[in-house]
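Complex shown without one protein chain; remaining protein chains in place.
Right after this comes chain A.
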């Protein structure tokens, strides 16, 4: 008799998907393909509560027809201990013994490797490289995303053959769902001994949305025959401005490619001809950028444009003066301090206030972008409604200092504002009244420099930069970390208030730590703690763990 070891075994297929993605439909199609070819097919799943968006596994076994005992073999007879006529098929994907793993998403591919379903000695791993972020990745106040490159590396390490592409995007393009493009990929991978026609026939037999499914199938089929993506090379030290990409692939994602090309062009021009990156009114400012270290120039150019749009060219002058202070103390070849300051000073100087938000809302390119997102056809009517909830201090903060103070103290004004905004406002930006309202708010820009908040922010920025300058000569790394502390200032209302508290605590800690050789690493850890939750508990815990009198005991 043949045994498992000499290949007398079913073809085993595990499908890892999230509830609602059609993993069950995919398993049904595979069973249908197998049965039509005379295979004995069995599928199982644990679909239960996992159907509600959780991770779940479907499992299929296909046993080849030629291998079954002849029909005239003695029937299964328990007493005689005879063999069965039908193959006895398994219910669980067995680690190390799965021929094909199909994962509907990149982290699920990682899970298949982690659970031992995908192994380098056996498995063809077909995975969609798109990310559907887990809730823990989404709720982090900072960047809680798992590394796509690590997952891609794992997918390659855990498979004999890796077939990867963004099958979700392909399905969407065809107006279908991912199960169809993944079935196409399974066919295209040639991992099963069936022809393309056999797979397509199964889709036709199922009889639902056949045309769209077959279109997605075709795209998946072709993508599976192209080389799979590889992880991006490790990024050089220090965070560059390139957004995280999950892979370089031939053929590459056009949007991703365009973004990277644009980034490279910007860096190139910032070093050689920065004037081309700005409008006519900023040419003079752009020329000054050449006086700064080359690695910081791209960010500086972005900073001057941003500050000018935010306020005016005088504000841009102020930005460049602030950066000049930093560049002066930046003796490091990497110019990390200047580059990071170029980023964070601009972000802080362009803090989000009602005037700026109003401007952002009425820009032409925004409405164009929203039309694309909503898949509105050219000429199709679309309306955009903003959900705003201005709070009294956000209004008084924008007004000239004296007026703002008076109104902030006025009970009548408070009542009026509270009444109008208590339940929030919905503003139709595509309507005449809503647009005009936002337009008027955006036109209040000249009032901003006389506002309560403007004065407060400028003071704080200068105090922060004073500390950076004072620290840079003794501890360059710590100075860089102090610059990056600006990153915790985010959000609006209560979230922003929490951020400001965290920032103050971090700056205090920086002063305390100063002088310790591991101060930079310590501050980096505290900054990470500040972004670990929204109520500041992690930061308080991390601070409490710092012995106030002996900062040198700070260990990694």
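Assume contacts are C-beta pairs under 8 Å (C-beta built on N, C-alpha and C of every residue); 3 or more make two chains touch, one makes a residue touch a chain; residues count from 1.
Here is the rule we go by: contacts and distances are computed from a predicted model.
Undergrad: Among "Indolepyruvate ferredoxin oxidoreductase subunit alpha", "Aldehyde dehydrogenase family protein", "ABC transporter permease" or "Aspartyl/glutamyl-tRNA(Asn/Gln) amidotransferase subunit C", find the name that the UniProt record gives to the complex chain excluded from display.
TA: Going by its UniProt entry, the chain not pictured is "Indolepyruvate ferredoxin oxidoreductase subunit alpha".
Undergrad: Among A:129, A:181 or A:429, which residue is in contact with the omitted chain in the full complex?
TA: Checking the options A:129, A:181 or A:429, the one contacting the hidden chain is A:429.
Undergrad: If I consider the whole complex, including the chain that's not displayed, which of A:201, A:230, A:309 or A:329 touches that chain?
TA: Looking across A:201, A:230, A:309 or A:329, the contact with the absent chain belongs to A:309.
Undergrad: Which one touches the absent chain: A:190, A:391 or A:450?
TA: A:391
Undergrad: Have a look at A:204, A:276, A:415 or A:511 and name the one touching the chain we're not showing.
TA: A:276
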